[in-house]
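The other protein chains are all here in position, but one chain of the complex has been omitted.
Our next item is subunit A:
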Amino acid sequence: MAQTPTTGAAAETFRPIAPRPPPSSAVGPLRWARDNLFSSPLNVILTLIGLYLVWLIVPGVIDWAILSADFTGSTRDDCPSDGACWVFILQRLDFFIYGFYPDAERWRVDVMFLMLAAVLVPQFIPGFPARGRTWLGIFGLTLYPVITGVLLLGGLFGLPFIETGKWGGLMLTLVLSYVGIVAALPIGILLALGRRSSMPVIRTICVIFIELWRGVPLISVLFMASVMLPLFLPEGVNFDKLLRALIGIVMFQSAYMAEVIRGGLQGIPKGQYEAASALGLGYWRSTALIILPQALKMVIPGIVNTFIALFKDTTLVLIIGLFDILGTVQAAIVDPAWGRVAVEGYVFAAFCFWVFCFGMSRYSQGLEKKLHTGHKR
């Protein structure tokens, strides 16, 4: 209305009538429901079946998990109702998070968690200065694993030594997956480049490595590392079980990562390589400045997919007697003093995994949006 002239000719000026709101049948939830849920007889039937299933399941779940669940107390007797016994989870929470890590030293694990949060959380905050984010990311990929390793293991700077046999729970899950992720990405990139190399020796080595590790299931890699390897080592040489598992996981994941990244490399048009050469860039500079930034951006979903798979695969260390978060849950639910708490335990473990995997997935979506430069078809 600001444009309306205020002169005497105002009466003659064309005044548009404010548009009427569309009829209620054309907008809002009703219209949406008609378009999406009741657009054809088949859809009506499917919607009704869906609603019926929701009605069957959801109230029961909510009732079990929240309404008639027990939250406070310290023993089985504090769970008299039919609902979930979250008391058990709360009582055992320390064990689920720290495993066998000694009580007095648990602050070291807390520091690890805090530093991890300090590295990760800013990556999700759009307003955070980009430079700070970059530095935090670089810190997370390089110094952080080293600092954390020294901190958790101890034996230096007056910290008591904590053997890896005492690591467990959520902390072990995070250690396994973080090391797996941080180490697998660079090794995977090198392997992918090596596989596309024109040098026959390097190419052959990379192909053999990738195909060998990709051709065996992770469970057998872990099994070899924990059961067969000690037999082949000379007497007295007995290197750490967690380290063996970590090496196995990193080898395995880097082979997968290499193939994902190779997919990205193959998606780069030949013109990009030629343009880079025409600019006078050598192999490493053209790879680092032209090819990889484009290739990695293209395969973010694949990379994150591999990370998520890795995060969940870490539970396989159960079979070599390491207690990741699922392992601690399984060890705790056999306690006869607690009765039937298996469901609560598994729900809790599933929830923990979901939180981390969903977080990774959201982050990758955000990253894709940010790096979107119009190449998408």
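Keep in mind that, in the parts below, a contact is a pair of C-beta atoms (placed from the backbone, for glycine too) under 8 Å apart; a residue touches a chain by one contact, two chains touch by 3 or more; residues count from 1.
By definition in this document, contacts and distances are computed from a predicted model.
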Just to verify: the chain that's not displayed, which of "Tryptophan synthase beta chain", "General L-amino acid transport system substrate-binding protein", "Anti-sigma F factor antagonist" or "DNA-directed RNA polymerase subunit alpha" does UniProt list as its protein name?
"General L-amino acid transport system substrate-binding protein"
Checked against the full complex, the residue among A:G60, A:P129, A:P293 or A:G321 that touches the missing chain is A:G321
For the chain that's not shown, point to the residue among A:M112, A:I261, A:A332 or A:M360 touching it.
A:A332
Pick out the residues on subunit A that sit against the missing chain.
91-92, 94-95, 98-101, 103, 163, 165-166, 168, 223, 226-228, 230-233, 235-236, 238, 241, 318-321, 323, 327-328, 330-332, 334-337, 339-340, 342
